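Just passing along the structure, written as structure tokens.
== chain A ==
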Amino acid sequence: MRRFLVILLMVLLLTAFAAKFKIGVAIPAADHGWTAGMVWWAQYAIKQYQSDPDVEFYLVTAREPSEQIAQVQALLTRGINALVINPYESAPLTPICVQAFRQGVFTVIVDRGILSEEYNVYIAGDNYMYGYLAGKYIAEKLKGKGNVVIIRGIPSTIDDERVKAFKDAIAQYPGIKVIAEQPGYWSREKAFEVMQTLLAKFPQIDAVWTGDDDMLHGVLIALKQAGRDKNIVLVGGACEKNIVKMIMDGHPLVEVDFTYPPSMIATAINLAVMALKGQSLNGFYQKGIPRKIILSTETVTRQNAKDYYFPDSVF
Partner candidate 1 sequence: MDFSNVRVLHNIDVDFVKGKIYGIVGENGAGKSTLMKILSGFLQPTEGEIYFEGKKVFLNPLKAKALGIILIPQELNLVENLRVFENVFLGDEITKGIFLSKKEMIKETKKLIEHLNLSINPNIFVSQLSPAQKQMVEIIKAISKKVKVLIMDEPTSSLTDKEVSKLFQVTYEMQRQGVTVIFISHRLKEVRQIAEELIVLRDGRKVFQGKAQELTEKEIAELMVGRKIYEMFPEKANPNQEVILQVKNLYTADKRVKGASFELRKGEILGFYGLIGSGRTELMEALLGIRKIRSGEILLFGKRYEPKTPINAKKAGIVYLPEDRKAAGIIPFEVFKNTTLMSLEKHSNFLLNIKSELDTFRRYERDFEIKLRTPWQLINTLSGGNQQKVIISKLVETGAKIFIFDEPTRGVDVGAKQKIYEIIYQLIKKYNSSFIVISSDLPEIIGLCNRVYVMRNGEIVAELKDKDLNEKELIYYAIGVKEVNAY
Partner candidate 2 sequence: MLINVKTFISKYMIVLVLIGLVTLSGIISPAFLKPRNILNIFWQTSYMGIIAIGITFVMIAGGIDLSVGSQLALLGAFAVVISNKLSDQLHSTFVVISLTYIIAALLGLSMGFLITKGRIPAFIATLGGMAIYRSLVLHFANGGVYVSFSRSFSGLGMKFIVGLPLPMLIFVIYAIIMHVMLEKTKFGRYVFAVGANELAAIYSAVNINFVRITTYVISSISVATSAVLLSSMMGSVSSSSTGVGFELDAIAAAVIGGTSLSGGKGSIFGTFFGALILGVINNMLVMLNVAVYLQSLVKGLIIIIAVLLQNINVSKS
């Protein structure tokens, strides 16, 4: 009898330890500024739960889809209760995410969607408004007339969506012409090269939209080097800390930015924890976590810049 009780006690203790919530976080490895930012924010969010004994995190980064699939499989074998994932690519990652969902793992898809509705929560930035607001801003700033250059990111569906939205916005202003559309691959050096070449080709450029602050840095250097850093409207995106600082300090060329926060991963992680603990969001009459969340694109100007300035962040 005594021995049975001791064993029972041990089993109970073990299960008590096992009562921790295990949360797997799978994101792409840092291959440019924004993704590096996401990695940083994921680590930041996880750190906030340091003193929470009920949750345990496993963070993995992948350099390509097959690696991510293998990582998620490993996480599932480990017995995670929730999966927070920014799929490297939609199609290849869909099966494993669906499998996780069907196994009862609380799946939160971040930023890039999957090709199935079998998940718990989808949270992303607003790619459409991101491009649209930028287009609207530029069109209005140029008073409906001018030459615009688009330097876009790595060719992808996300990038396509933004560029389409931008063009939708300026379509209402027939005087606004896109004179060049070239990829900068979200890299400073590449954007610098492209801008340098475009400056040589076009004597008159009225606005440049990069949709990314890393590339905006490259553009600024090119403009400075060519001596054409005046009378031009510049719009980047995603609120990199140095650009935000420039806006705060009243930079003559960079006056506005639009959010596409890499910190959405932090929110996603929080949502996963809340879901496992059975919590709900403030202000909602309904229980549980909303299924699809599109974070609003906020416009950052000189007035509110300080609210968007995170000097410790890497992005």
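If you want to know what made the cut, all candidates are chains of the complex that A comes from, given by their letters.
Brief remarks on what is shown
In this section, a residue touches a chain if its C-beta (ideal position, glycine included) is under 8 Å from a C-beta of that chain, and two chains touch if they have at least 3 such contacts; residues count from 1.
Predicted model only: the values in this text are computed from it and were never measured.
Candidate 2 is the partner touching chain A in this complex, chosen from 1 or 2.
Of all residues in chain A, only 30-33, 35-37, 39-40, 152, 155, 180-183, 185-189, 192-194, 196-198, 200-202, 214, 217-218, 221, 225, 242, 313-315 touch candidate 2 in the complex they form.
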